[in-house]
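Following: one structure in structure tokens, then a few remarks.
Of the protein chains in this complex, one is absent; all others appear in place.
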Amino acid sequence: MAIKDLPTEEYILKGHAGCPGCPVTIALRIALKALGRKTILVIPASCSAVIQSLHPKTSFNVPTLNIAFEASAAAASGIASALKMLGKEDIIPVVWAGDGGSYDIGLQALSGALERGTNFIYVCYNNQMYSNTGIQRSGATPYGAWTTTTWSGKKEMEKNLAEIVMAHHIPYIATATIAYPEDLYKKMKKAREMKGPRYIEILCPCPPGWRFDMSKTVEMSRLAVQTGAWILYEIINGKIEFTADSKRLLEGKERKPLEEWLKMQGRFRHLKEEDIQKIKESIDKKWEFFKQMNLRQKL
Amino acid sequence: MAIKDLPTEEYILKGHAGCPGCPVTIALRIALKALGRKTILVIPASCSAVIQSLHPKTSFNVPTLNIAFEASAAAASGIASALKMLGKEDIIPVVWAGDGGSYDIGLQALSGALERGTNFIYVCYNNQMYSNTGIQRSGATPYGAWTTTTWSGKKEMEKNLAEIVMAHHIPYIATATIAYPEDLYKKMKKAREMKGPRYIEILCPCPPGWRFDMSKTVEMSRLAVQTGAWILYEIINGKIEFTADSKRLLEGKERKPLEEWLKMQGRFRHLKEEDIQKIKESIDKKWEFFKQMNLRQKL
Amino acid sequence: MIEKTAISIPTEGAMGKTGTWRVFKPILNKEKCVRCWRCWVFCPDLAISRGDYPVIDYEYCKGCGICANECPTNAIKMEREEK
Amino acid sequence: MIEKTAISIPTEGAMGKTGTWRVFKPILNKEKCVRCWRCWVFCPDLAISRGDYPVIDYEYCKGCGICANECPTNAIKMEREEK
Amino acid sequence: MLKEIIFYGRGGQGAVTAANLLASAALKSGNRGVQAFPFFGAERRGAPVKAFARISNEEIFLRSQIKEPDIVVVLDTGIMDVIDVTAGLKKDGIILLNSYKKPVDFSFPYKVATVDATSIALKNDIRVGGIPVVNTPMVGALVRILNGVKLEALKEAIRERFGKIAEKNERAVEEAYNKVIL
Amino acid sequence: MLKEIIFYGRGGQGAVTAANLLASAALKSGNRGVQAFPFFGAERRGAPVKAFARISNEEIFLRSQIKEPDIVVVLDTGIMDVIDVTAGLKKDGIILLNSYKKPVDFSFPYKVATVDATSIALKNDIRVGGIPVVNTPMVGALVRILNGVKLEALKEAIRERFGKIAEKNERAVEEAYNKVIL
Amino acid sequence: MIVVDTGNHIAALAAKMAKPHVIAAYPITPQTTVVERLAQYVESGELNSEFIRVESEHSAMTACIGAAAVGARTFTATSSHGLLLMHEMLHWAALARLPIVMVNVNRAIGPGWNIWSDLNDSMAQRDTGWIQFYASSNQEIFDNVIQAYKIGEDERIRLPVMICYDGFILSHTSMPVEVPKQEEIDDFLNEYKSTWQLDINNPITHGNIVPPEPYLEIRYSMEKAMKEAKKVIEEVGEEFGRKFGREYRLVEEYRCDDADYVIVTMSALAAEAKIAVDRLRDKGNRIGLIKLRTYRPFPHEYLKYDKMIVIDRAFSPGLGGIIYSEMEMDGKEVYGFIAGLGGVDINYKDIEKMYEYAKKGKDGWYGIEVK
Partner (left out) sequence: MIVVDTGNHIAALAAKMAKPHVIAAYPITPQTTVVERLAQYVESGELNSEFIRVESEHSAMTACIGAAAVGARTFTATSSHGLLLMHEMLHWAALARLPIVMVNVNRAIGPGWNIWSDLNDSMAQRDTGWIQFYASSNQEIFDNVIQAYKIGEDERIRLPVMICYDGFILSHTSMPVEVPKQEEIDDFLNEYKSTWQLDINNPITHGNIVPPEPYLEIRYSMEKAMKEAKKVIEEVGEEFGRKFGREYRLVEEYRCDDADYVIVTMSALAAEAKIAVDRLRDKGNRIGLIKLRTYRPFPHEYLKYDKMIVIDRAFSPGLGGIIYSEMEMDGKEVYGFIAGLGGVDINYKDIEKMYEYAKKGKDGWYGIEVK
């Protein structure tokens, strides 16, 4: 599939309230192309709630329920059950939540919905911080990153939500990022066609939050994959497959030096050599984990 | 270490409010022997809150903070930080929470505390249901089990909280159960001597909840291990070791037939052959997962 | 302390003499006892202490029967309480 | 509907003509364009549509420069907006 | 006329069920006002518990606990060591005891009735985990003492509530009704 | 006497900082009452925004927004296409524009002042991400127009706030103060 | 048919007969048996609903909101800390104008844990925009739950409704209840038609950022609905009376006609107070009772007696008894008692004593300040 083959239907309207160069709008635009009109979006407090623009207008062209920050997966549960009772199971509730609303304050509702086998898609668009409130650390903020609540860099390693979700053994899990629109589209489409809980996490480099020029949004996304900092894969019923450039890296292609990615971001400007080393090690570990997982499967 | 070598100090007092044959008191008694008096217990709503007996008396002889159902790990965070500021880091906050308070409503606070690297021990005593409110299903309730909210047996597989915790990559994780008091004691002791977040989950067969005779509490615990339904291990900085009878099973000893364990429990009385098969498969899968993990380490 | 809040003091028998909850009563046969202390370690009610031989505190023993069930030598028997 | 609640209707230009937010302006050089549609797919503001060649909607383009940055042939250039 | 009854027993013995059966039977016997409720606490198996019942020919507006019962029913005399079951009992009140002894063997300053509900339960094979459950025979005996609640109504209540184990309970109730010693 | 000022600009241009600098400088110049606050909204980079400032020799009790300013300051004339910057402006109000043009080139029914803040910013190398930041020179020009706020006080406020980039901003402020055309 | 059952089972029965599409609930003492019973109805097939076994009360309310937002009829039940944990979503449900029906079994708030009845839990939700009913008998629980759907779903209202009743005192007490036939209920409750919902054919957005002026209108619309609710509640109560023989209004007046003093209270205490009134009347006192059936909207119009004795089973620290503090006292003599917190048993004799105190001009915390 090439970019030109992506559907031209749009479910977001021009003139929305996203920042210039916003990754989240790119991600949502592509996701909705795959999800189609029989979609109900559930959106917790986040940049995505703002991007919609102000009442009485909205820039979203699929039915959208805004909901409290910690509650999106629970709202989707209610919608899924109601749709079933009302005979509208062709419609799918899709949570579209930030990393804050997924890794931190929304985790419990998410975990509960997964355990119950809720028939929905949960998308976590991960910009690695609370951007809507002005760049505070989240559970997804990487080690060392500056935010307005970690002035000298975050002291802890990030949580890995996808790994937590794996522990729930759901039918579909995938990671994606905006620089790989066909990959993102295909994963969304695949998820759309399955049943039960499905989880997709999309890395979204955010210019004001990561402190880079707004024209570099897609470039930052691509570099994250090519340096190995973000890994693209999908897990269907427990079976992992690597995709796009991550597959190539797995197959032996060399990762770009991590510094290329770090140095472009103002949030990492203060990092010392040993910090960079620490990040590299943690990335190596992550790859090791996934490689083993891949290997194990082949056994 | 033999039973006779366990300390005779007790931090629970006679005449408490636990049911006759309560597994939770057994577990807590042994745990406190290992934790010692420099312990502050944090207890969410649960049977353990009731076992303490009625105000103005308490049956617990270490300082104990009861806290809201969903909040224990957060309370422990506050305590840990305060102890640090007050120069009392020799004291350890220990959350003692049920499976409901850990798998379900308390999961978010737990995950947050783990991610922040909180210096505490979190114990989930798992009796596989909400027993304090009269036996409702929890995320830990196994497939097929009767509860008062799953009259015909639970339709979903249980969550695996220890696996979720593993995804947080904390220094110490262990499972235990009351029939192996030396094992439980050693793990608690080991946890006590470490720093950072430590997680221990203790299987606690509950006579009224699982519907078996109150004299069989310990027997049910032992059978859970010997049939392979509960696996004893510890994970120190990512490295897994199997312990007690689980180690023997791993090393090739034969598991007792699962039916021995299931049949003794009223909650499983209605199970059909295919249900039992399904449970067996899920147990096999769990063993497979851990074996692989063990193997991987050896690579 | 002037303010009242839900503070409780450690007290033996906080729920009273819980021995009254008992329907069956554990009886030790010292002859059979090998002092393995399983009965001691598993008693949920701290009703067995470690003397020369196990000492059962009937004021607090709730009669669950775990000690009897776990005793490797059947040194403890549960008998119907006579009242 | 009698009750008032926060219901909003899909509207193009809900935040107004967001082209006014722009400081730099993307200019397409058709000659260089190979119609790979990367500019189209990555535009966060739906400001590029797929005609024969990319068509930029200056009423809504916020001037982020992603299209220019991602164009494999440098067919798009960002120029300072003159007002 | 309002009758207030307290049932004393142990957690697990079914004192609350006894009160409920009585209430249902009383309604079926034509009483407009009936109530049954537990003492509001967290009960554990084996621990002393109580339950309440009220019967009246008018609607009952009382929502408070029973402090001065007309009748107390003791499912397990063992608990009399710990609890004063006569507390608040009206001067002309009655104590109904589960005992193989005779009323004269007890020295309460009240009217006493006894019934050997344990034996009746064992005989009719009403047990849970090997332990005899005495709540139904005790209600059977109680109905005998009370005015205005019919044995047949009690049996009907039992049939509605117990399904397949109703029959043996009905037998036990009848037996207790007949055997109670006043 | 109360002076009310509205700053118009774009998200990211520092209109709020301008208002804050003015308030600090005004206090240092001996005004007891000063206020600075943004228009209360979620601003995005590039989108039109406004900020408010009040200066008075007495304590200010006003907590409402400024509807009828004495002065409006426009950091980016581009937004005048979208926003009526003269809305509510008092009859004898002043408009201060960031423009290389002369006041006479504008046909507002108000007093107009201009300063080429963009050039001043570029010249003094005040930029973020390559884009000139005009807020400090605009406040420099404003101080010239306003009575009761001293240039020296503004420079001090800049030093307190900006640390190592204070110096070039001070230079820019001084230049704008001198170059504003009334 | 007359059924003898506990308040909780009766609530579950009423909910079942209202046929909600979605039930989402989390157990908590003393509400638990409501949830258990409903789970049983659903699993046995007696009730065709989706039962969501959520992981917390916050999620229970949110799931109801989600379901209601696509047009489903919903039910939930909770108590005490569960209700408190829902607080944010209670506001949400009301502002979203979703006619969710919830049962709250009143229970005191911790710490220390206290499972007995007082009304602080639900009265602390008095500003959330929910219509609140308080029941004093199991019959009222049944009737209120049924009427709640009709009232909340009325086009003039569209507000969520909370039916409150005392933990244990009603929740665990069996009493006779007259239960109508299913067809009669079906007939009384029309099918629910939501006025707004998420619909792929009309893709609205709900809840994005609302600027001040429209926000004010949304708020005012709630207030109008609450005002309207007074009318609708009485209309529905009257229709209920016509159909089922039990008529309801905002309040129940008992022997007030020639009364010198009127007791004002609600929940189970109001039933007990009837006995006190009867006994006091027997002794020659001219006393009556107003039982607040509805606490939100607050039925000021019925509280116009010269001398009133308010008994609150809840209080606002730093203010006083809650009903008491909301009374319009212009020119009236009002005595306020706070009684029965944390499940302290209050009987008719206590209420008679309060009357005696009031006559002497005394009021306050019953059992402490006055005893």
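Letters A, B, C, D, E, F and G name the chains as they come in the text, with residue numbers starting at 1 for each one.
Simple rule for what comes next: a residue touches a chain if its C-beta (ideal position, glycine included) is under 8 Å from a C-beta of that chain, and two chains touch if they have at least 3 such contacts.
What you see is a predicted model; the values in this text were computed from it and never measured.
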item	value
Chains shown that the absent chain touches, full complex	A, B, C, D, F, G
Which residue of G:Arg53, G:His81 or G:His172 touches the chain not shown here	G:His81
Which of G:Met123, G:Val145, G:Cys256 or G:Met354 contacts the chain that the document leaves out	G:Met123
On chain A, residues whose C-beta touches the chain left out of the figure	45, 49, 55, 66-70, 104-105, 107, 130, 132-134, 136-137, 139, 148-152
Residue numbers in chain B that touch the chain omitted from display	37-40, 42, 49-50, 52-56, 58, 60-68, 70-71, 73-79, 81-86, 88, 91, 93, 108-109, 111-112, 115-116
Positions on chain C contacted by the hidden chain, ascending	1-10
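In this section, only the chains that are shown with their structure count from here on.
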item	value
Interchain contact steps from chain A to chain D (minimum; 1 if touching)	1
Centroid comparison with chain A (C-alpha atoms), farthest chain	E
Whole-Å gap separating chain D and chain F, where each centre is the average of the chain's CA atoms	31
Multi-chain contact residues (two or more partners), chain B	17-18, 20, 55, 66, 70, 104-105, 107, 139, 213-214
Multi-partner residues of chain G (at least 2 other chains)	29, 53, 55-56, 110-112, 203-210, 214
Pairwise chain contacts under the document criterion	A-B, A-D, A-F, A-G, B-C, B-E, B-G, C-E, C-G, D-F, D-G, E-G
